[in-house]
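These notes are about the structure you will find just below.
Note that this complex is displayed minus one protein chain, with the remaining chains in position.
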Amino acid sequence: MKQTQTQNQHRPKRYGMAIDLDKCTGCGSCMVACFAENNVPFKQDETDKLLSITWMRVYKITNGKKFPETEVCYLPRPCQHCAGQHEGHSPCVSVCPATATDYSADTGIVSQIYTRCFGCRYCMAACPYHARYFNWWDPVWPAGMERYLSPNVSPRMRGVVEKCSFCFHRYQLARDKAYLEGKRAVSEAEYQTACTQACPAGAIVFGDLNNSEHAVYQIVQPDAHNHYKSKNPYAFRLLERLGTNTKVYYLSSREWVRKAGDNYLANEEPGASHAPNQHG
Amino acid sequence: MFPFNFEWVWDMGHYVFHGGLWYALTVIGLGMTYCIIKSVVDTVKGKGGGHHH
Amino acid sequence: MKLSRRCFLSFVLGGAAGTALTPLPWKLTDDLSIWSQNWPWTPVPPDGATNFVNSTCELCPAHCGITVRTVADRAVKIEGQEENANKTGGGACLLGLSGLQLLYGPTRVQGPLKRIEENGTIRFQPISWQQAIDEVVAKMAELRSQGKPQSVACLSGRDVGTVPQLFKRLLKAYGSANFVSMPSVEDAYASALRLTQGIDGFVGLDVENTDFILSFGSALLDGYGSPQRMMQAVGRLKKQRGTLVQAESRLSNTAAKADIWLAIKPGSEAALALGMAQVIISRGRYNSDFVNAHTEGFDSFAAMVKEKYAPSAVAEVTGIAPEVIAQTALAFAGAKNPLAICGRGKGQTPVSLKEVLAIQALNALVGSINRKGGAQTMPTYDYLNWPAVELDVTAQTGIAKGRLDGAGSDKYPHVGSLAHRLIEAIDASAGELQMLLVAECNPCYSLPDSDKVKAAFEKIPFIVSFSSFMDETARQADLILPNHVYLERYEDVPVMAGTVQPTIGLCQPVVSPLLNTQHLGDSIIKIALGLQGNIAKAFPWKNYESCLMETLGDQWPLMSDQGYWASEAAASSSERGFSTASGKLILMNGTLGAIFMAEAPVTASGGDYPLQLIPYDSIRLTSGYVGTPPFMIKTVEDTVLKGQEGFVALNPETGKSLGLASGDMATLITPVGQASVRVHHDDGVMPGVLSMPRGLGHSAYDSFLAAKGVNINQLIGTMEDPASGLDAAWGIRAKLVKA
Partner (left out) sequence: MDSALIPEGVKRCALWKFLLGLFLVGLVLAWGVYAMLLCWIKGLNQTNMNDYYGFALWIWADLAVIALGGGAFFSGLLKYVFGKDDLKNIINYAVLIGFICYSSALLILAIDVGQPLRSWFIFWHANVHSMLTEVAFCLSCYFAVLTIEYIPLILENRQVDKVPFFHNLSHNMHSAMAVFAATGAFLSFFHQGSLGGVSGVLFGRPFSYREHILIWPYTFFLFTWSAAAYGPSFTLFITWLTEKITRKKLVKDNTIFLLAKISGWMILTYITAKSADTLYWMFKTAPAQGLNWEFFYSNNALYGKWILFTEIVLCGWLPALLLVFKPTRENAFLRVLATLLGIIGVSLNRWVMVLQTMAVPVLTFDMWALYMPSWQEVATTILPVAYGVILIMISYRYLPIFPQEKELNPINATAEEAAA
């Protein structure tokens, strides 16, 4: 036990998420909690989902069967914080020409520096999850509504890309607090994302995938020697076969849902995927 | 772009990339400098007044 | 100028080269980027000291605990309370999370307004609070002096807690019995409790301890009761391998998560419940201990279901195979702590008395009344120990005239309020109602047949709205006396919504009032004082805050600290007994027999309207007093709303037969109204059914909400439950024509 603790302290953190799709009701609290926490702007018409900034987006997927055999499942999609095939080789980080999005080796979080971004949108082209959003417009709040904006997250100017940061400002606040209190590490409860906190169904679990004491580790059972692939038979990651090596895991007891997580040829079964080729 | 930019790392990527870059910039820069200086010298020497080389 | 050209050229080139060598262009480039990083029109939220205030959300009847994060004098985020009565962690529903958009939003009424009609145009003119109160007082005094105090009515969003009770008290002292509250499933439950148990109260659902939930269309995962409490309960149920059965015509989110989805024909819930009762009784699987010891009328109940609700008959009505009904009923009876739940959607509309009685009968048959994991009988909150009101002669005469909606009369003996009957009374005999006070509700939008409601409102000579928002009803008002919103005021909010632990939430001012608004409680007290005499005497408080502090007494310090007060959960024991004459729960007697034997209200049959339009409740939309905030509208799927156009969802088969592809425009026509809609094919909708959410199609509010989609209340009419008089509308006949 002692050994684990020392290990945990010395290994870099790897923040990740496990979302239980059996529990998720598709209510959308995570989306709104995220809007409110991160000063996400809104427009008069948000029905064009290709122009709607939703760091966390809840997808509705179905099994495609007829009434009353139809089944639906909701799938919340934050930024997947890909690590890639070698640590930090996320699809987006590797392509950003101005180092405006970066991979933190300490936390595994993919950051976005709005003031550095000059809006080339290459990262958006690179992201298969559509987790990145561009500020096509100046963010405008109806007169008076800007009063609810949180000082912890700067509103983004027009012309830059933004995305989920795993509420990194919460990590910073927790880390500063821990430092002031003379503690070494940020505890599991001290750093939770807004969506995790808000989920009324308790479907989201967030924590350090390198820390065996964290709930997310226990649920996911990541295999550190195999690109953190989960050893939990009910867990899957989105588009695992592309080698994105994401930190958001999904759990479902339904096979069709697990199968919807990745592309499979007609003769393949989920789980048939093997480690993809090395990239650049 | 320069070693004093904070994202600079001394690694193979930077050696190769910036090696190539600064090499090209140097060739272009020196080439143009040479042309301009030589032209100034030539002009001072009185060349180029005519309509032929 | 001989040298001109060459000179000029040299000058330009030299100048350019020279400037390039100075720091100027570089400095300029740098400055421009810094400017682009700090555009003055992109807001920078000011920093300040962070604080957390515990309060209660008032946006829906669940009244969940919230914690509001403030920075200096601004509220910046609402979160679910970590420690609260329902122990739901920090979870919150998206309406609760969006509350600050209502607080700081542009649709708030800025101060008291008076409606002015000039040259045929209507506008609202700001007036002073003194004038606003004076005008209300003058009008009320005038009506009273004419001996018509009963012509004043109040329509309120709630009827428990100090503010609604102050209102009731004002009307009583004034001389009117017309305090009408907006309808919900609580009305049906309350009637059932009175009829079967002789108790005034509400039903608590012990979802935390049940192992089998049989839900009759209740949107447990879409906002029924307290959304986070229900979701967590269902999560626990599934984790502990319990069973969730959802009987509903549409594949709702609850149905999607259910272990068994009974896709029943719309409106056949009561038949299904009674059919299941028949199976349980005929197979002898009822809890004979409970039935024998604590119920009366079992034999006649058994005879009734045997006669009328044989499996084949029920299968016909519900569309569910007899063996499925039997299996489900037996599984329900076989569970340790089964619970049947009543109330379609979020439970914000009533169901028929027959339906609630049938479902409660199921609970009784398996002994799940006042048992762990069952339906609990919760007594009405009675913490208001105010002195009795002294009625003068005018008041006595006025009250003796009874209620305009007929609730509690011989015709409708089982219910307390009938909002739609009030509307019909206005419509039928203009003049009976001279003045309407509207508080914390938006009937012109949220009652079925809303166009008719609006027309009735036109006939009311004087309407006072206390709305914080410029909603559809406020727009019809002659005076608007805006209330503070819940984040600016103190108020006690007793929790019902299926709770098993009597809880009183406390709303606390998180920020000081932003606008020229006044607490509704203070407005009531000021009106009462203005009316003088006995009426003023009935209000011995300096202001609302002192009234509240006095009422809550010793609990005040605790409540203002944690934001709520909760008693111990009521002991779950059938030994509690019932307050009927026999002390037993009545399964069947003459009154109930008549109700059971009556047909459930149905939509007028086929013919010209081959389809059925069924509204559903979405957790991403609100359909009550407050409008859906921008954050929530942003989460609405593009198959529900696209641009300004709303969708009607139908089965691909139905679409095919009508020649309507997904995305086509169509005209939706019902006997009540018609609307232009887009078609969306959805395999989760029963063939022959059109499915549409409540909560869209506002004509009021701002451009983030107004004119988006269709208000389904304009398309559905009232459907009066013959037994209770409640409007149990759950759909309407409809047709869909390609546009």
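Lettered A, B and C in written order, each chain numbered from 1.
To be clear about the criterion, a residue touches a chain if its C-beta (ideal position, glycine included) is under 8 Å from a C-beta of that chain, and two chains touch if they have at least 3 such contacts.
Note that the coordinates shown come from a computational prediction; the quantities given were computed from them, not determined experimentally.
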| item | value |
| --- | --- |
| In the full complex, displayed partners of the excluded chain | A, B, C |
| Residue among A:Met56, A:Cys79 or A:Cys96 that touches the chain left out of view | A:Cys96 |
| For chain C, residues in touch with the removed chain | 6, 29, 32-33, 35-37 |
| Residues of chain A in contact with the chain not shown | 48, 50-53, 59, 61, 75, 91, 94-100, 116-122, 124-130, 132-138, 157-161, 238-239, 241-244, 259-266, 268, 273, 276-277, 279-280 |
| Where the missing chain touches chain B, by residue | 1, 5, 7, 13-14, 16-18, 20-21, 24-25, 27-28, 31-32, 34-36, 38-40, 42-43, 46-49, 51, 53 |
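Rule of thumb we're sticking to: only the chains that are shown with their structure count from here on.
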| item | value |
| --- | --- |
| Interchain centroid distance [CA atoms averaged], chain A/chain B, Å | 46 |
| Distance between the centres, which are taken as Cα means, of chain C and chain B, whole angstrom | 74 |
| Chain A and chain C, separation of their C-alpha mean positions in angstrom | 34 |
| Overlap residues in chain B, where contacts from two or more other chains coincide | none |
| Chain A residues counted as touching two or more neighbouring chains | none |
| Contacting residues of chain A [partner chain C, same complex] | 22-23, 25-29, 31-33, 35-37, 39, 42, 44-49, 52, 54, 58, 60, 62, 64-68, 70-74, 115, 138-139, 141-151, 154-158, 197-203 |
| Residues of chain C touching chain A in the complex | 36-37, 39, 41-48, 69, 71, 74-80, 88-94, 97-98, 100-101, 103-106, 221-223, 227-228, 231-232, 234-235, 238, 251, 253-254, 256-257, 261, 263, 514, 619-620, 630-638, 641-644, 651-653, 683-687, 702-704 |
